[in-house]
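Let me begin by presenting the structure, written as structure tokens, before commenting on it.
Note that this complex is displayed minus one protein chain, with the remaining chains in position.
After this line comes subunit A, so read on.
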């Protein structure tokens, strides 16, 4: 089973890297880019095949290491 964890800065936390990318896109002539936010995608290969157990395990991974919940939110997709 594969878990994909998307980690993003929380809404309301200024994302300086996303802002820099937005400026760069504007400089390249892309009009109408109103906002850019940059995050991380983490893929995890899991041995088990129980989605419930995997969800619990990956949630714990996010809380303990993969995301810093002071500034980041996370989303887990399993397949």
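Operating definition for what follows: a contact is a pair of C-beta atoms (placed from the backbone, for glycine too) under 8 Å apart; a residue touches a chain by one contact, two chains touch by 3 or more; residues count from 1.
In this section, contacts and distances are computed from a predicted model.
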* Structure fact -> Given "ABC-2 family transporter", "Phosphoribosylformylglycinamidine synthase subunit PurQ", "tRNA threonylcarbamoyladenosine biosynthesis protein TsaE" or "Electron transfer flavoprotein subunit alpha", the protein name in the UniProt record of the chain not shown would be "Phosphoribosylformylglycinamidine synthase subunit PurQ"
* **Among A:33, A:53 or A:71, residue touching the chain not depicted** => A:71
* Of the residues in subunit A, which ones touch the absent chain? -> 9, 13-14, 16-17, 20, 64-66, 68, 70-71
